[in-house]
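All protein chains but one are shown in place.
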């Protein structure tokens, strides 16, 4: 049930890490959109694996086949469905480990939820691999938003204790967003690129893993979009962010740090600049009462360290209900943050587009 | 559109701060629940105003009239609807200030969203007053969860820089939750009660306001509840938390701090204790892959400083599109955190109940 | 759960026949609509009881109190909620008959659905009285549609075997719809008014009841509205029609009789008339592939004879699980058709508006 989403743009996600493949059906897209296939491929490549020492060695081309909803190079208005076949699943004997609950993975919770019938190979439907179809959908959403002059950008705010500065006004333009999207380790402070690479590789070397924080900004959105209460911009976006495996925190504007401020500091004073209503500060992240005020929508997402590590861990055999020790063997990312940036952008684009299209 | 919610338990919220009243319709409640009216009144009183120097002087008894769905002291299974009439609205001349956008309030965003037709008096439908019916719904949800041995508790994690310790295992039991719920300023470290009172009153004296962080824990929930992706426990709960006015951050388990840990530290090792599967740490806040693992669901919610302050603030006249300066006159809370605790619990109860009932 | 509806226009219905009252919350209405209170009252009076010998003697003024969403004579965009208090409930001793399942009523099914906790007095939440708030919502929807030049009309197609002719092109204009709406027994063939009155009164005299068929037409809708498959115009409208108590059949265009035609007769040939695309016949009732073609949307709704009759009927005592015989005492309509016309129009208006507004 959790794999279907949406009011105007409806998503239906399917697939498993080691099954036939993965895919998505997107219902509610406007007709007549000429898909920017280069953008889609570029976005998919941003989350692709196997491309360097920072990512898992599993090589998936993520070649998608459009199954429907696309005709003569335009969306038709009918559901757009794609299939990405799995290629580089390793044929290890999963039978040996299928009853072992990998700590911080969904093995135990999936086992309980689905009475042991879930596909356990590589996390099955819980796999981070399922974010590839989401990036596909996000690329289309980004393209449609781009035509409305709305742009979405991210940078790495931190990898463990290595911390970048926050987005400031000068950073928030489409040219800079593009530049950041082309980097392997997009920090605003470029010195952090090399430092973070070394930090990640050191963790990898120690058979350990790292997490980090992603900052995202959505610019160009008109004031007056969203709703009070249950369908607030924050409710919609946080719900989508928490759909990304490994996310443990979502904050908007000044976020948790707003609690360190007095009201007189936290309140964003309002001005008029060239006939446009603006605020000097943006502690509310562009949203008041669940509705946009025209300022950039800023939020941060906490990504936990990759749960897959090769060190021995204490856990249980779920079938026999006994304690055991276990070492994950196989390919995994020492730090998922660089590949998660485009997923955060995709979810943001989908969430915003759902408020803007009518279907 | 944002005032309707739910899959199994459906909420429909209505009302304005200075209109006839506020209320809620709850569709999907099980039939045959004998309402614990004392619990409902107790919960409503926890968020009530006018009871002490820490809250706004507006006195609302929040007397509710049950309009439907309740017969011979039991829920009927039909929609349960209540009306709370407004009583202590002040009859100030709102005409003078109706075009002034109060900073950090939804005045400007509501004006744009509803083309200036929204009820501007006291924030209208955006008012925090709308959380009273949510507390009503939450009290019923808590009662039903209590019968399933699920309990929800909160404490103040911080008021500005005054910081309490985190919940630890010993804190997580229904007796302690009850004790905390009876306090005006529920800190685990009781020394903070007096310190925080002084801090809030000092801010009030300075015509300023404070924010803070609420920590919430849900105990007694079985493993295997929830869904991957879009309907994860975190997606559902964060969506509800962000429906509470003034919330700017939501994090689960170790939250943003999980990014400071190595994977080997962050992963919660799994053990068996008296035939029950447990984890030693709970950095994942009781949720993996969007599904409960049977550990307490822990999360924190950041509440921004009350936007209403009596200091002069820079803002605009929305009608004339001109800059102006403005001082909010009237009654307001110097810190909303103590009254928000029960709202957080209510939303948590509603969110969890929706996963557990069938309707 | 069944009392909440909608995608863009969300309805939440509440109340019982003999409780405090009945009402509805409408979320998603556009802001800035100056309500036509005369239209609302006119529509409510069309389904009102106690006004003549053809309806039940229960006298309900159906005076509504607007609780929210309405300010300075305009809708605000926030949920519009109303309460209609019950006044003329008879204080009969329901205890005597509460376990008797009235045939063709929802007594037994409600008893099973809600484990005997449902409010049994006068049908409780199942009562036809709940259609009053729907007529209220429908009147607003009609007003908004009227401004888009869309009009909805009905006539009585039949009362038992007394059959009117079908709508023809000349009947389909707003002036005629208005004229029909002002009649107590709106037949196209005016001779049937008196005949049907006599027929209904004869049935009443025999302590019996009658049903009939309502024909409805929606004119002025643009081509291209609706969706294929699950959200087709027919799916949406039939779902709403079957929400009206006592409806047992819904057919569009030629309906069941289309099966008597050859394809060459049934297919509606397409022409251009003054630059407008039209069909000569309208066997498809203005809908193809779930989407409007610009022709009038025509459909018919079968209303069963009022189940409440004063004759003795065989039934059961639900508590003791024993057979019994039973005579319904009290006030009831000998034929519900004349009062159901405005309910059908209301549901049609709501269903169409949901496709046309964005919220």
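For clarity, chains are labelled A, B and C in written order, and residue numbers in each chain start from 1.
Operating definition for what follows: a contact is a pair of C-beta atoms (placed from the backbone, for glycine too) under 8 Å apart; a residue touches a chain by one contact, two chains touch by 3 or more.
A quick note: this is a predicted structure, and the numbers were derived from the prediction, not measured.
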* To do: Out of C:45, C:63 or C:267, point to the residue that touches the absent chain in the complete complex.
  => C:267
* **Omitted-chain contact residue, chosen from C:41, C:59, C:98 or C:113** => C:113
* **Touch residues of subunit C, complete complex, unshown partner** => 1-5, 11, 13, 101, 103-106, 108-110, 112-113, 125-126, 130, 158, 160-161, 203, 206, 208-213, 222-232, 234-236, 238-243, 245, 247-256, 258-272, 275, 277, 279-280, 283-285, 287-294, 300, 302-309, 311, 313-316, 321-323
* Asked: List the subunit A residues touching the unshown chain?
  -> 1-4, 6, 8, 10, 12-16, 19-23, 25, 27-28, 31-32, 65-69, 71, 74-81, 83, 113-115, 117-119, 124-125, 359
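Operating definition for what follows: only the chains that are shown with their structure count from here on.
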* To do: Could you label the subunit B-subunit C interface same or different, taking same to mean over half of its residue numbers are used by both chains?
  => same
* Asked: From the centre of subunit C, which chain's CA centre is farthest?
  -> A
* To do: Report the inter-chain centroid distance for subunit A and subunit C in whole angstrom, where each centroid is the mean of the CA atoms.
  => 47
* Asked: Where does subunit A touch two or more other chains at once, residue-wise?
  -> 228
